[in-house]
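Of the protein chains in this complex, one is absent; all others appear in place.
Each chain gets a letter, A and B, in the order it is written, and its residues are counted from 1.
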Amino acid sequence: MLYLIEQCLNGIQLGMLLFLLAAGLTLIFGIMDLVNLAHGSLYMLGAYFAATFAAVTDSFLAGIGLALLATLVAGMALEVIAIRPLYGRDHLDHVLGTFGLLLFFNELVRLIWGPAGLTLSLPPEMLTAVQILPGVYYPLYRLIIILATFAVALLLYALVMRTRIGMLIRAGASNREMVGALGINIKLLYTLVFGLGAALAGFAGMMQAPLSFVQIGMGENILILAFVVIIIGGIGSIRGAFVAAIIIGIIDTIGRAFLPDLMRTFMSYSAGSSAGPALSSMLIYTLMAAVLVFRPEGLFPAARR
Amino acid sequence: MADALLEIEDLSKRFGGVVASDAIALAVPQGELHAIIGPNGAGKTTLISQLAGEIAPDAGRIRFAGRDITGLPIFRRSQLGLARSFQITSLFLDFAAIENVALAVQAHAGHSFHFWRAARSQSELRTPARAALARVGLAGRADVVVSNLSHGEHRQLEIAMALATTPSILLLDEPMAGMGPEESARMVKTLRELKRELTILLIEHDMEAVFALADRITVLVYGRIIASGTPEAIRANAEVRQAYLGEQEQRHG
Partner (left out) sequence: MSGRLSPRNAFVAGVIAILALVPVYAEATGNTFMMSLFTRIVILAIAAVSLNLIMGFGGMVSFGHAVYLGIGGYAVGILAKEGVNSGLLQWPLAVAASALFALTVGALSLRTRGVYFIMITLAFAQMVYYVAIGLDRYGGDDGMTIYKRSQFGGLIDLSNKTAFYYLCLALLLATIYIVWRLVHSRFGMVIQGARSNERRMRAIGFPTYRYKLLGFVFAGMLCGLAGALLANHTDFISPALMHWTRSGDLIVMAVLGGMGTVFGPVIGAVALLVLEELLSGITEYWQIILGPLFLLVVLFARGGIDGLLSGVRRG
């Protein structure tokens, strides 16, 4: 039972990270009408920056802070250099172009940091567990992730619901004239929004880094999940993305935790160990398939554009 | 009273707080050219979109040739004889004009699960396509890629494509939008000829054209019909003048 609670919380934690990625994608798509396959690369860069800066400064927090800054700058630079020519083109061009960037970043990372990957260790203070319920202990760091990402989610909500820029997102404005009519410098806005999306992705990457790994290609797997989140939650809907992210996070985590054992009762040990994770991945895709069949616009579709 | 070809009953649609269609009721008999006019934002295009099947109404029914088509998908309505043109031109830009129209012909020439014979060499598709182009005056431009045609030619092509689907009714959404006086006059002439054999529902801002062509006119303001009748009756209607015609006359001098 305690194990179940722990896994549920882990699921929520994964869900929150997925939400950060999905929200970043939705932001960029909503304002600039741009599809960005290299979003996962920014997730990866965030993790690599954090690991590097933490090692150099010998401080976890400094590492995170510097990495956030670096990812923001990298995102903005990327926008100015490579993303701008893509605006206004059809989505296929976006996908192809950013796919090229994805290949580039994977190789760049390999060139700079080598193929082996890095580690990002937590400072000793964060390695404790916290009592969240009588007799129930949960790792402090994972709790921090949940709270931190939730705070970011609230900030995003405020941004989307309470500001002019947020109004643009909700209106699905990819219309430069309308944006300009509101007295906003379009080029700067786009660069900042892209940077924000990049920072969100990078933040998710560096938060996740101490728990799992920092390696090439880490962005792609989670990017697919982020898109599944958007599809299940409803295209263009931040609220939908939030709910869907939590659901998927929990399903994925609980599936990975319990399915292998369940499988092993039916089949051989090694077969069960292989089939378990495969099945839990399949669960999510099956859910996505079900949504597509019964409710193709998603669980919480955004208001019609 | 003969059954109207197109009957709209109590059609209503809102988008959030905005009422786009407010219990619209209209009957268009066969052979009539019925014009819908009204200020911008009156819900005219929304009406056409609901008739064509792109938007589902919140309430109300649409009957075509006696048959309830309210729930039918877009392509099915086209197959039944409903053709529409788009307010903002929607063509196959990378294809030649003749290929655009030939596609419209092909859509109504049985199923397209034919995988071997080259479509471009099939005269049963090309010949009606050329005929439709000729009707709107584009015969000489048949082999030009659509992205190289002028705006006025795009509007003509829209009509040709609608015609090629051998419809019983044409839903035309501002066919003369953005046209100069010469092109508009040519379009009016085309529509006058088409009037003889087709029922037409016409949305237009060009008042000269409307009064020259329409058998009856309906005025839409904020999604509601405020008047419907013969052109003379509409011209004389005080409420209409106030809401719409007055400003139109001022603008067109």
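Simple rule for what comes next: a residue touches a chain if its C-beta (ideal position, glycine included) is under 8 Å from a C-beta of that chain, and two chains touch if they have at least 3 such contacts.
Because the structure is predicted, anything quoted here is derived from the model rather than measured.
K.L.:
For the full complex, which residue in B:Ala42, B:Ala97 or B:Met161 touches the chain that was left out?
P.N.:
Touches the omitted chain: B:Met161.
K.L.:
For the chain that's not shown, point to the residue among B:Ala107, B:Val144, B:Ala185 or B:Ala212 touching it.
P.N.:
Answering carefully, the residue with contact to the hidden chain is B:Ala107.
K.L.:
In terms of residues, what is the contact footprint of the unshown chain on chain A?
P.N.:
Per the touch rule, chain A residues meeting the hidden chain are 35, 82, 85-86, 91-97, 99-108, 110-111, 220-221, 224, 227-228, 230-231, 235, 268, 270-271, 274-279, 281-282, 285, 288-289, 292-293, 296.
K.L.:
Against the chain that's been left off, what residues of chain B make contact? List them.
P.N.:
52, 54, 73-76, 78-79, 83-84, 86, 90-95, 99, 102-104, 106-108, 112-120, 122, 161, 164-165
To be clear about the criterion, only the chains that are shown with their structure count from here on.
K.L.:
Could you give the separation in Å between the centres of chain A and chain B, each centre being the mean of its C-alpha atoms?
P.N.:
That pair's centroid distance is 46 Å.
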